[in-house]
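Part of the complex only, each chain left as placed.
Letters A and B name the chains as they come in the text, with residue numbers starting at 1 for each one.
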C-alpha cells in the first residue's frame, strides 16, 4: 500500500483535463490538490470555469476548487503534475514546472523528441524510466522529472507492434491508416458542419508524429542509459483521417518483418493474447487486465462497442490476416482520451510510484 | 444525334434502381420503358412498390408505371436492360435475359469473373468492348450482350491507377483502405445502431472483390480478342470499412511501380489532371468533363463536399505525396451509387450506342 500523493492538473478545463479529473477523483494513490488553466479561467471555481462534456458529472469535491494560473509556485505542494495543455502553451509552462523540480506528465508534443525525455506508453516501454537519473542530472533536479505521452494514434499502434517485435523480431515496414474520433481534437474542436455525413482525410501534423514516434517508443535505451536508440530498420507510412465518432481511434495496420518467413495467423493471435506488461506485474490500479484484447468476430473491434473495455486502457485487436503486399494485417482500436491520453499519463505515474520514483 | 432507345430497369425499387431512374428520366439516348422487381412488387405501380429514398422526387411519368416480374418476355421490346439486382438473384435472371438476346448492363458480382464478359469502368477500359463479337458467338446471340460494372470501391480506385499505369508503367504493389458510405449496402442495409457514433471495419466479400477486379480491369484483351489478360505483376491489399456517410467512398491508396525511380509528385499530379477517356472523346452525355478532378487543399477530397462534382461521374484525387513504404500515396473519392454503380452502367451504355453496338 502506498500513501496518497497530491496531484495538480494543468489544462484542467480541456477535454484531456476532464478525463484526468474523472480518473483521479477516487484514486488509491493520488488526491486532486490543485487545478490549473488559462488566465481566463484562473480565479473561478472549476464548475464555472469549465464546459464539462463528460457523461459522468463533475466529482462533487472538485466542483468548488478554485482554478489557478499555470505557474509552478501555485503547484509546489504537488507530488505529481499532470498536464493536458495544448502544444502552443505547453512548451514554456511544462519546462518552467520541470525546472522547479516538479514531476511532470505531459500530453503535448513539445518534448516528445527531447533526447533525455521518455516518450512512454505504459504498457509498452516503462523501462525507459531508466533514463530518469540522467535526465535529473541533465536538468539539475533532485526529485522532479518529465515523462511525455505518445500521440493517441501512436499509442494504440505500438501496443500490438511491441508484442509482435518481441516475438518475431524487428519489423521493416508498417503501413497504418487511422480513423480518428472527434474528441481527439478537443473542444470546440471539429465543427459539426465539417464532420456530419463526412470524413476528413487529413489531420495536421498527425502523420508525421506517428511516423516518428514509433521508432522512439519501440527503440531501446542506449547502453549508458543516457539516450534513446531509435529504430533504424523500421519505416512507417501513416494516413490519418477524422470520422464522426465520439471516442475511439480505429487503425488498419499492415506489417512486414525483417526476417522471414512470416508467422502464421495463429502464432500472431497467440502472441498478442499472451502479451503482458510491467504495469500489470507492478499491480498498478489502472493497468488493464491485459494490454491487448482479441476480438474474434469478423466485424470487430468497433469504436462504440469496444472502446470502454478494460476501462479504456487496453487495445482491441482483430481481423488478423495475411497481407498480400506486406506480411500480415490487422485492425486495432484505442480509446483516444483514456489509454491514448489521460489514461496513459495516470498509469505512467502509477508505475513511477511503484518504482519509487515519486 | 442518336434515336431514342427503350430501356428496362431490373431491381428498379432498390437504391441502385432508383438512381437508374433519376439518370434515365430525361436522357437524350434512352427512354424508360419497363421496370422490373421482385414478385412482391410486380403488378403494383412504381410509386406504391418502392420506398423512395432520393432527395429528388420520383419523375412523374415513372410513378404510375406498373412494375413487372423480372422475366425476359416482359422486356423483349427493350433495346437495353439495366440491372440493379442483388447478387442472390442476379445470376439466374441476368443470364435468362442474355440468352433471350437482350443487352444487359449488370451491377452484380455474378458475371464479373466470367471469361467472356467485360468488367467495365467507362472512363477506364471501354476498349474491352472488343470482346463482344466473341461473347455473342459464345452465347449464340445476334444483338444481345452483357457488360458488368465493377464493385463501387474498385471503380474509384482504377480510374487514377489507369492514368498512372499509362504514364509510369506497371505497378507491383497497391495498398488501399476504403471508408465506404452506407448507401453502398442498399436499403434497409446498415442498421443505424451499427453505424451511429461508429465505424465497422469489415464488409463481407469486399476486400476479395477489390483484390481481384483491379487485375481484370487494368489488364488487356488477349491478342485474339477472345479473353482477358489479367495483370500478373500487380498485387493488391485491400481493407474495407463502413462509415456513417450517406454517399461517397473515400479511399487511401499507396502504390509501388515496377520500374524506378518513382515519379515526382508534380509529375503524378500532371498525369492525373491530363487523363482523359474514350467516353469523353465519344461525347457521351454522362461523361464527366474530366475523369479525374484534382483537389489541392490539404483536407480534400471529402465525401460531403466533393461527391456531386461532375454529376458524380468523376473521381476526385488529392493529397498526392511520397509513401515511405511504397512509392506514392494519395486519397480519392468516388460517388458509390453514381460512377460506382448506376452511373457507370449508363455511361457504358452510352459508349455502346456511340460504338454502334446497340
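FYI, a residue touches a chain if its C-beta (ideal position, glycine included) is under 8 Å from a C-beta of that chain, and two chains touch if they have at least 3 such contacts.
Quick caveat: nothing in here was measured; it's all calculated off a predicted structure.
Total copies of the shared sequence across the full complex, per this structure file: 4, with 2 shown.
Heads up, the rule we're going with is that only the chains that are shown with their structure count from here on.
Centre-to-centre separation between subunit A and subunit B, using Cα means, comes to 42 Å. Those residues of subunit A lying in contact with subunit B across their complex are 173-175, 177, 179, 196-202, 204, 211, 235-237, 239, 241, 243-246, 250, 252, 254, 298-305, 318-319, 323-326, 329, 331.
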